[in-house]
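What follows is subunit A.
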Amino acid sequence: MSNTTLRQLTVNGLWKNNPALVQLLGLCPLLAVTASTVNALGLAAATLFVLVVSNTAVSLIRTVVSDTIRLPVFVMIIAAAVTATELLMQAYSYELYQILGIFLPLITTNCIILGRADAFARKNPLPAACYDGFIMGVGFGGVLVLLGMIRELLGTGAIFADMHLLFGPSAQHWRWEIFSVEYPFLVAILPPGAFLVTGCLIALKNSVDSSLERRLRAH
Partner candidate 1 sequence: MRVIHDIHGGIHPPERKELSRPGVLDQVALPPLLVLPLRQHLGAPAQPIVSLGDRVLAGEKLAEPQGLVSVPIHAPTSGTVRAIELRPIAHASGLEDLCIVLEPDGEDRWVTLSGAGDWRQCDPADLLDLVRDAGIAGMGGAGFPTAVKLNPGPSRQIETLLINGTECEPYISADDTLMQCRADALIEGAQILAHIVGASHILIGIEDNKPAAIARVTDAASRIDPAIEIASFPTKYPSGGEKQIIEILTGQQVPSGGIPADIGLVCVNPGTVVAVREAIIEGKPLTHRIVTLTGEALARPGNVIACLGTPIHFLLEQAGIATGPQQRIIHGGPMMGFAVSDLNAPITKITNCLLAPTQTELPLPEPAKPCIRCGHCAEACPASLLPQQLYWYARAKDQEQLTEHRLFDCIECGACAYVCPSQIPLVQYYRAAKGQIRDSEQERRRSDNSRDRFEARQARLETELAAREAKRAARKAAATDRANAGGEDPIQAAIDRAKARKADQETSP
Partner candidate 2 sequence: MSLLRLTSPHATGQKQVSLVMQDVLLATLPGIAVMTWFFGPGTLVNLVLGGIVAIASEYLATALRGRNPSAALRDLSVLVTSTLLCIALPPYAPWWLIVIGVVTAVLLGKQVFGGLGYNPFNPAMVGYVVLLISFPVQMSSWAPPRGLEATPTLIETLSHVFAPATIDAMTAATPLDLLRQNTGLLFNDLLATRPEFSAWGGLGWFEVNFAFLSGGVWLLYRRIFTWHAPLGMLALLAVCSLIGYDGGSSQSGGSPIFHLFSGATMFAAFFIITDPVSSAVSNKGRLLFGALIGILVYLIRVLGNYPDAVAFAVLILNFCAPFIDHYTQPVVYGTRGKDR
């Protein structure tokens, strides 16, 4: 894998073609579990894992499957990966598993994963597919966590609460109170807040892009 393609993949996954902000895929978890950083982090990790596994597997078997049954096969692979993750999480961080609720199994239907499998891994050799899965996962997870932090901050005035769910008792006191108000801006952690904050993030990205563009044209 030449490192031009490497760079391309990276730029694509992290910024130019970011699954969450540009392709608008995997929106459901993006909006549903980002009420707090820890949830976001948990789901981000799970998604990343599944994405890498599925991309790898798909690109391995890409020559074997015929078109009629390609969807079912891919989906089965993904589902297997997800179930495994689900079981592991259940075993080793049960509370988080309970909080994430059905959004853990729902990773299966996260459009990004099937999207990458069908659009990229199916047509590319192992390393590329693997790396693409990783970087896409990071791109997605990054946005997920960012959203989680923003919403948690606006909605509670603090971030990194309850980190012990993910990192064990040592993380109990990671909670970082940034401002303390008696009445936080609740809407941020309620459903509408998810849409609104995401919308603003996208707008932010657009304006950054356009200003970069302008800078480029200036030179």
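These made the cut because all candidates are chains of the complex that A comes from, given by their letters.
One rule holds in what follows: a residue touches a chain if its C-beta (ideal position, glycine included) is under 8 Å from a C-beta of that chain, and two chains touch if they have at least 3 such contacts; residues count from 1.
In this text, all values refer to a predicted model and were calculated from it rather than measured experimentally.
Of 1 or 2, just one candidate touches subunit A in this complex, namely 2. Subunit A meets candidate 2 in the complex at residues 183-187, 190, 192, 196.
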